[in-house]
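With one protein chain removed, the remaining protein chains of the complex are shown where they sit.
In this document, chain identifiers A, B and C correspond to the written order of the chains, with residue numbering beginning at 1 in each.
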Amino acid sequence: MSIQVSLKAFRYQAGSKPRFERYQVTVPDDANVIDVIEAVWSQHDRTLMFRHACHHASCGTCAVRLNGYEKLPCIVSVKEALAGREEMVIEPLRNFPLVGDLVVEVVSFFQKQAASGMVITREAEPSLDGQPYQRSEVFAEDGTLDDRPYNRFENCIECGICISACPTMSATDKFFGPAGLAAIHRAIQKTDDHRQKSWLLALADGEQGVWRCHSAFECTEACPQNVNPAEAIMALRRELIANKVKKLMRG
Amino acid sequence: MSAPHVIVIGAGSTGAATAHDLALRGLRVTVLERGEIANCTTGRNHCLLHSGGRYCVKDQESAIECIDENMILRRIMPDALELNDGLFVALTEEDLAFKEKFIAGCEKCHIPYREIPVKRALELEPFLNPKILAAVQVPDGVFEPFRFCLAFLATARKNGAVVRTYTEVTELARSGQSITGVKIRDHRTGKMEVIGADMVVNATGPWAEKIAAMGGVDVPVSPTAGVMVTVNKRLNNMVVNRLDKPSDGDIVVPQRMTSIIGTTSWIILDPDQIEIPKDHIERMIQKGREMLPAIQYAVTRGVGAAARPLIRKANADEREVSRTFECFDHKHDGVEGFVTISGGKTTTARGMAEKVTDVVCAKLGHQAECHTRTTPLLSYRLFYN
Amino acid sequence: MRTDSKPRRVWQWGDVRQRKVGTWAYALNRITGLGLVLYLYIHLGVLSMLVGGPAAWDPFIKVVRSPLFYTLDVILIAGWLIHGLNGLRVTLTGIGLALGAQKALFVGLMVVAAIGLIIMAFMVFRS
Partner (left out) sequence: METQMDNAAARVPAASWAWIWQAITGLGLVVLLALHMVAQHFVAEGGIRDYADVVAYLRNPLIVVLELLFLITVTAHALLGVRTVLFDLGLSDSAEKRVTQALWGVGVLTVGYGFWLTWVITR
């Protein structure tokens, strides 16, 4: 069954004024919001710029503000988006330079992510179900058997939602931001190298580090992947303060 | 004299890998993509790094391509893969009968395999249907399609390639019987431009026919859609495949915190207009549950469908069509300066790039060898710098 | 490409529309904090009248003892309570305590602030 959906989308093209445009599109009744955006593109305007790739919350490209709040439209149903309202409102993320329409420039985000050196894959950990991932015997390159733990991609999909939700990021770019600091925290957890660890801690303690966070917790609230960046920031602070106290005690 | 300029249309896996190979061989490269990188066919694929197991019985050419490229990708992008292998599981007596053929196929296509006892398989995969009759392990893997493309493009850019997203090709510029460049619309500014090129590579997957038509030629590519249903729990460590010939809902790919069930297959007319049939979603969940019954307790997180490019062969059912790729030099259609690469899979993107780049270099008289088999790619993050 | 102007970006600190409770806390802390700094310097400035001795100070005190200034006192106390109690939340969570309960903590502390304010206001106007 198909339904008619009304939406108001933010439009902007370099050299002209930003504006809102209203659309009516037809989508299946079980569609998600990304399907609505795509329908605007295919049914009304092929010049609409929006980001999307995987449609299952893994690529992290499609993040927008839906009815004001940061969401991944690929995992929000039309029904949810229209709960208690006549039309949905779709805007680009905050705190990023605007390229056009719903597309923002995410270069600064990836640079901050790269600062931690955290790679995208993580060693296996207990899954969400509490079932442990078990060690398996897998094939080595030469075809012989090789003992190796399972691995998987990090939970953070680098969608930029936390940056958009963070009030501190609204006025300053000199801050690693929630995802950047969560990545530093993950990188510290992953490494056994003492020097690497203290280097990462110094990074977190630096002028772009954890002390620029003022406890709004919007990142954790908005994160679609339960990364909980705020907790990572506070864990880093606790460790930094504990280290300082220890140093003081030792004189 | 500066190196010849090659335009690559499309920034899916084929376009990205092609840009990398061309740039590595010293050509000047411009990639044009009308939307986001990997926004359709590649982005919404199954994220499966094929071992070739799926094709080793019916489509051995594809199977060999897959296992070769699988082993290469492990070397050149090791940080961007979940390498947990795959299981082919038999649920019925029929499946069990297929096992012999499967193992013979693996041998033939030199795919490493190992039959593991059912008890062991259930230990490795606690959510697997306890009624399975057999399990064979093969080196399947999982990638992240968007970042897969970024890694190729990041490396291409380091080697001088220019990547322009939100830039749509509206026409091919021609002079006599030669394509001399493209006319584009830059959606960022709304401005039209003409970009000249010594060669234009059409790497638009299921849109290959549309772009080829701009050059007045035809390529036999059928857009074929497939549905993926993603559930909100990761129910398997390894890729779980049905030990049978390819069919609907024969695979559950784990990725990050989720499991992705796929897929169906139907031919569509316009890759820009895909309507997902509701019964396909239900069928995915139902078929997935046969292998992993716990799927019934998981919540659907996202449903996606995208068109895949299948090379048309006369009188073949779409499931029977080879998943291999083909490179079309349009000089055979009387048009110079224009090449199409289509078909294939993301797993074989590097191989496709090698083939089309060989063709391009030969046509341009540019002497350079392919080094993409052994050149490690940059981190995908470095695409943004 | 388009970047918001600095004043617009700064305005977003205080723009609590389409934000959750955390930004309310964030904005309140900023506004009360800056208000209290302003008050501190006004207060210190006013105290300079003490240099003029009783002739300067005593008439001023008479002016201050009026309902208008009592109302200003109550606003000041509201600022203290909100800033101080929210500061407690920031400090606790900032060292990793009560992370899961930060929202409840904020709401709870603001209730305490409201009760405290009623009591203090009563005391101010009675004196």
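One rule holds in what follows: a contact is a pair of C-beta atoms (placed from the backbone, for glycine too) under 8 Å apart; a residue touches a chain by one contact, two chains touch by 3 or more.
Just so you know, these numbers come straight off a predicted model, no measurement behind them.
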{"item": "Visible chains that the absent chain touches, using the contact criterion stated earlier", "value": "A, C"}
{"item": "Residue of A:6, A:77, A:111 or A:196 touching the missing chain in the full complex", "value": "A:196"}
{"item": "Sites on chain A contacted by the missing partner chain, in the whole complex", "value": "168, 171-174, 195-196, 198-199, 202-203, 205-209, 211-212, 214, 237, 240-241, 244"}
{"item": "Missing-partner contacts on chain C, residue numbers", "value": "6, 9-10, 13, 30, 33-34, 36-37, 40-41, 44, 47-48, 50-51, 53-54, 57-58, 61, 80, 84, 87-88, 90-91, 94, 127"}
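One rule holds in what follows: only the chains that are shown with their structure count from here on.
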{"item": "Separation of mean Cα positions, chain C and chain A [Å, integer]", "value": "34"}
{"item": "Averaged-CA centre spacing for the pair chain B and chain A, given as whole angstrom", "value": "25"}
{"item": "Computed distance of Cα centres, chain C from chain B, in Å", "value": "59"}
{"item": "Per-residue overlap in chain A, given as positions that touch at least 2 other chains", "value": "14, 99"}
{"item": "In the complex, chain A residues that touch chain B", "value": "13-15, 28, 30, 32, 42, 46-47, 49-61, 74-75, 99-100, 103, 106-107, 109-111, 113-114, 119-121, 124, 127-129, 131, 133-134, 136, 138-139, 141, 143, 145, 148, 150-155, 157, 225"}
{"item": "In the complex with chain A, residue positions of chain B that touch it", "value": "35-39, 42-44, 47, 71, 74-75, 79-85, 112, 114, 123-124, 126-127, 139, 142, 144-147, 166, 168, 185, 187-190, 228, 230, 233-235, 237-238, 254-258, 260, 272-273, 275-276, 278, 281, 301-304, 379-385"}
{"item": "Chain A-facing residues of chain C, complex", "value": "1-3, 6, 9-10, 12-13, 17-20, 22-23, 25-27, 29, 89-90, 93-96, 99, 102-103"}
